[in-house]
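One protein chain omitted, others in place.
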């Protein structure tokens, strides 16, 4: 090996006398895998994606979901995705940017979805996550609450829950809390 | 005992290994003073990280015949480092680790030159990393390992028989510790598994379900994570939580304590709060010493072949007695990071559209509906619509132009392949060579120096 080092040292000296090459951006293993996930996406019509930083930054994107059935029909909900360079070793970080009255999403936008935390596995992909999010709107559940009040209402009084959801989506107060319009 | 005392030499002990022939050595070991002198003159090693492992590595390498070292670390010295990072003293707290570490070793060992780099590993051009013969990793994060591995593997080239070209192999030695346990490994890209081939060796971090934190906390850690992940944003909205701000940490601790009291849960302490929030891994001097020394020894062997080598992963566990184990892990044949990639020769006049079509016909690929990326640039994406629209105009341009008129380079493609009548989605690494440019000629000069 040392002989090789000697040769390389000479090459280096030569190169230093010439000029430094243009810096090349390194593509991480996470980006490569995400590229695959994204190009294979098969989304329902009700979901759309946005890439605020353009086509060459896939690691930060947004997904908007417009449920076409259930309590949340007609609303539009925006989620931000942040993907790590070691994806899929680590789950993407997902936040709900739309303030929503929902048992499994709190007012800060934290989302209680098992595959985003305790049940994430590298075989899962962005498609599964988006479907999981979509599912939260068609079937909100009061068994894993993050918004305690909303969960209690869904459980005790589904009719009231429904009207609360409508009121929030139309832009209005539920109890003391104001929800901007998202329809 | 001494009858004929030899010339006093600083290399007294190392010379036994480097000057004398042996039978349990590498095939290209050339015993003699020249090996020792060349090691000092030409071998350049980069130490990544100047923490627990990095401090040891610098000392070990400097006392193992290496004289040209660089060290890169973005961190400053903290009080909690002092129980193991032996190059630092209390009065150094707040100073850059790389700079102090380099200075201390140079003060004690004359003739050694250590260049410190106080910056993030991503801040350096890739060419910076190519200047070193060997990279020694003393890191505590998967992200950083993955990054350096990607950089080192990006220098790797294969010949037309898919054998790695030796002069493009950037050897790495990697160490890691946790409490009484650790590992040391040798990565020769193209020969032994790279970090990405075996990323499954690192278990994913345990994450509690958010609804457990919000609704059914049971342990002290649940209360802490509630305060950290949920309550902080609720109260502080705009301000991002900073784990290095003691005020922030105290706030989380107090909130966690309140919550624990509310639910009758014992065990919330300030120390545990820091441990959970910062995901602190316990660390001691002895384990770092063991693992770094193994790495330094392997670095010497890679450079000189003065002994057989570790092949290729050593694990150490000192919790119940002492257990060491050597495992020969295997490469992932299809690894996107260190694999050879499929060679594709095309005319410089080929458009991206035509190139995508060629992939469908290629006997090693049969890849349809391909999306293509080159060096972090997405040339074409089949989906989703928004990206397809953004990249569609590239289809009519030549691939040669899109790739910046290089003669040859790696591109990544993914699409649908047909295997045994089954359609499977797959991701492939390709080596694109443009005919009639000097990229082709370059391919045939295999072997090299």
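The letters A and B name the chains in turn, as written, and every chain counts its residues from 1.
The rule we apply is simple: contacts are C-beta pairs under 8 Å (C-beta built on N, C-alpha and C of every residue); 3 or more make two chains touch, one makes a residue touch a chain.
As a convention for this text, contacts and distances are computed from a predicted model.
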Looking only at the UniProt record of the hidden chain, which name from "Exosome component 5", "Serine/threonine-protein phosphatase with EF-hands", "Guanine nucleotide-binding protein subunit beta" or "NEDD8-activating enzyme E1 regulatory subunit" is the right one? "NEDD8-activating enzyme E1 regulatory subunit"
Touching residue (missing chain; options B:71, B:172, B:188 or B:300): B:300
Option touching the unshown chain, where B:84, B:170, B:412 or B:428 are the choices: B:84
In the full complex, chain A touches the hidden chain through residues 142-143, 155
Even though one chain is hidden, which residues of chain B still touch it in the full complex? 1-4, 6, 8-14, 16-17, 20-24, 56, 59-60, 63-64, 79-80, 82-84, 86, 89, 107-110, 179-180, 184, 216-219, 263-265, 271, 274-275, 280, 282-290, 292-294, 296-297, 300, 307-311, 314, 318-324, 326
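The rule is simple: only the chains that are shown with their structure count from here on.
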Nearest whole angstrom, what separates the Cα centre of chain A from the Cα centre of chain B? 27
Okay, in this complex, where on chain B does chain A touch? 28, 35, 38-39, 42-44, 122, 125-127, 131, 133, 142-143, 146-147, 150-151, 154, 166-167, 196, 199-200, 202, 204-211, 214-215, 229-230, 233-234, 237, 302-305, 336-337, 371, 373, 375-378, 381-384, 386-387, 390-391, 412, 414-415, 425, 427, 449
Could you pull out which chain A residues touch chain B in their complex? 1-9, 12, 20-21, 23-33, 35-36, 38-43, 48-51, 54-56, 58, 84-86, 89-91, 104, 106-108, 110-112, 114, 117-118, 120, 122, 144-146, 148
